[in-house]
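Excluded from the complex is one protein chain; the other protein chains are retained at their positions.
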Amino acid sequence: MTVLVAYVPTPEGDAAFTAAVAEAGRRQERLVVLNTPREGAPVSTAVASEAVVGALVQRATAAGVDVEIRQDAHAGDLADEVLRVADAVDASVIVIGLRRRSPVGKLIMGSAAQRILLDADRPVLAVKP
Amino acid sequence: MDFAPVLDGFGVVLEPTNLLYCLIGVVIGMLIGVLPGLGPAATIAILLPVTFGIEPVTAVIMLAGIFYGAQYGGTITSVLLRLPGEASSVVTVFDGHALARQGRAGTALGIAAVGSFIGGTVSIIALTLVAPVVASFALDFGPPEYTALALLGILLVATVSSGGRLKAVTAACVGLLLATVGQDSFTGAERFTFDNLSLADGLDFVPIAMGLFGLGEILYNLEERHRAVQAPMTVANVWPSRADLRESAGAIGRGSVLGFVLGILPGGGATLASLAAYALEKRRAKHPERFGKGAVEGVAAPETANNAAATSSFIPLLTLGIPANATMAVIFGALLIQGVSPGPQLVSQEPELFWGVVNSMYIGNILLLIMSIPLVGLFVKILRVRATILAPITVLITLVGVYTVNNDVFDIVLVIVFGALGYLMKKLGFDPGPLVLAFVLGSLLEDSLRRSLLIFSGDATGFFTRPISGTLLVVFLLVALLPPIRAALTRRGTMSHPDTAPHDIKELV
Partner (left out) sequence: MTTARDGARAPGSPGGDTAARAIPPGSGLSSDPVGEELSLEEAIHRVEEAEHEGRPPAAGALSNILTAAAVVALGIAALVGSAGLGLGTVRSPESGTWPLLVSGALVLLGLGLLATARRTTDAERFSGASWLVLGGLATMVVFVAVIEVIGFEIPAALLAFVWLRFLGREGWRTSIVTSLAVVVAFYLLFVAALSVPIPHLF
């Protein structure tokens, strides 16, 4: 069993990561950090740079948590990818960050978080920064 | 030499409209050059319709601007992303990206811009001096010389092309065949028109270039999946330091000369120049082990050389009417559509156009230097747009754009047909470059061949008894026959080692 965190280099992502490290420590489980950009563009702000990844690994290791970083690009919907990876790594909990959004913004942009919450067949921990 | 027309040329360039179009060209060129998948030839091909409504001089100035911009766009992606936007920036990747990883992306881009500027400027000055001489020399050329020159040009471009030489020459032959469609200029007979009225005037260059380079490339990229996605890199401190400049001064100087010389050779062009300049610097260096780990010269040399070569590759185009590579073939096509036929008479008959174009290169280079560095942030943002969103937009621009040239739906049909052909060619290992080049030179080649045969009254040995055409044809035969013979010999010699690296390099350059 593992703890899976969907990470993006934003305050929400950092909040999720912090919570996930604590969760992994409590459950004595391995932490899988999923930082997956959409494929198709050469550059994406969703990707954590090497320096950021290094810092994440350091923080997890300092907390005594075994960590794995996954940065492969995905096609299609982010929520599907998170759920797919959750199955693959047999996650006992999925940790996600939530953004504060107006109802209008949500209507236009859709919400990966909402889909993960609705469709996941395992516990989801939603964190706000 | 008489410098008055040169100065008049500056007058042409400094007209506000021309300056504006040069600026637009450089910026659009950089924008599209930054995008993965579309290199200078494709960029110019797709933007061909834009140049129609404008005057020839302005159009060519804009095209030259696009060409420069597209070149530098490739440098940006090489340095920041290890993504060589085009062949001539491949070697820049080694040291450019190493510098970027050390947090010196700005230095790399800055030195590349400075090097490009100096290389380009040196090359333009040399061009200004050499081009009229070449042109006046070429004024004596008759049909036999042009036959030999066109044959050699096509063969050389096919030789340096990727994939098998056999395939490249095949593509060139298809291009020659396509050029025969339409009315025979001697007898007026209709050839390969299949009684189609739209084909009676022959195939247009624009849909062919836009289809093969533009649509073909987009379709080919559709199949690609899972390209690595990278985190955006911030670029700070874009000006190279005095120490960097001192360190790379020699490299820039040597790169300028090397680039100019190699750029004139057909088929050579910017790619060969950048490779040769990098290799030269590495060989000359006191500490060659620094190369590949962020040596400033490793960026300066190839970037200087490729820009110098890009500039000097205009010489064969403007003075002989023979494009030296596929990108020049597209510019050649654009000129023909504007009613300008490049050749030795261009300098004397249309000095305004000739010198306007040449001098616009100075302006283009200066604009490149000014625009490139502050706009790097914008270009990096563009790289965040997904290919899946850009592709349909580019397709529609191509389809609607090609229509605007003649307001003819048949051109849309053609561009789709050639798009499919371009895709198949890339897929099966045929380079579309030689096809386009051969298509552009096809009617010139046929006309001169037929005229020569009439001059010689059927005696083909006449080609070899004239000194210039004879020499060119001997070179042609050497280029055509040596590699297959050598390949056959090496195959016999070393059956166990079919594919060695030196062999690869020989083909590459």
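Letters A and B mark the chains as written, and numbering starts fresh at 1 in each.
Rule of thumb we're sticking to: a contact is a pair of C-beta atoms (placed from the backbone, for glycine too) under 8 Å apart; a residue touches a chain by one contact, two chains touch by 3 or more.
Since the model is a prediction, treat every value here as computed from it, not as a measurement.
**Student:** Specify the shown partners of the omitted chain in the complete complex.
**Tutor:** By the stated touch criterion, the chain not on view contacts A, B.
**Student:** In the whole complex, not just what's shown, which of B:117, B:278, B:379 or B:476 touches the removed chain?
**Tutor:** Hidden-chain contact among the options goes to B:278.
**Student:** Looking at the full complex, which residue from B:125, B:233 or B:420 touches the chain that isn't shown here?
**Tutor:** The single option touching the absent chain is B:420.
**Student:** Counting contacts across the full complex, list the positions on subunit B that touch the omitted chain.
**Tutor:** Listed in rising order, the touching residues are 35-42, 74, 77, 81-91, 93-95, 97-98, 101, 157, 160-164, 166-167, 169-170, 173-174, 176-177, 180, 184, 186-187, 189, 191-192, 212-213, 215, 217-220, 222-228, 230, 267-273, 275, 278-279, 282, 288-289, 292-294, 309-310, 325-327, 386-389, 391-393, 395-396, 399-400, 403-404, 407, 409, 412-413, 416, 419-420, 423, 426-429, 431-434, 436, 446, 449-450, 453-454, 457-458, 460, 501-502, 504-505, 507-509.
**Student:** Under the stated touch rule, tell me which residues of subunit A contact the chain that is not displayed.
**Tutor:** Looking at subunit A, the ones touching the missing chain are residues 40, 42, 50, 75-77, 108, 110.
Basically, only the chains that are shown with their structure count from here on.
**Student:** Taking the touch rule as given, give the residues of subunit A at its contact with subunit B in the complex, in rising order.
**Tutor:** 9, 37-45, 47-50, 52, 72-73, 75
**Student:** Going by the contact rule at the top, pick out the subunit B residues touching subunit A in the complex.
**Tutor:** 36, 77, 81, 83, 225-233, 380, 383-389
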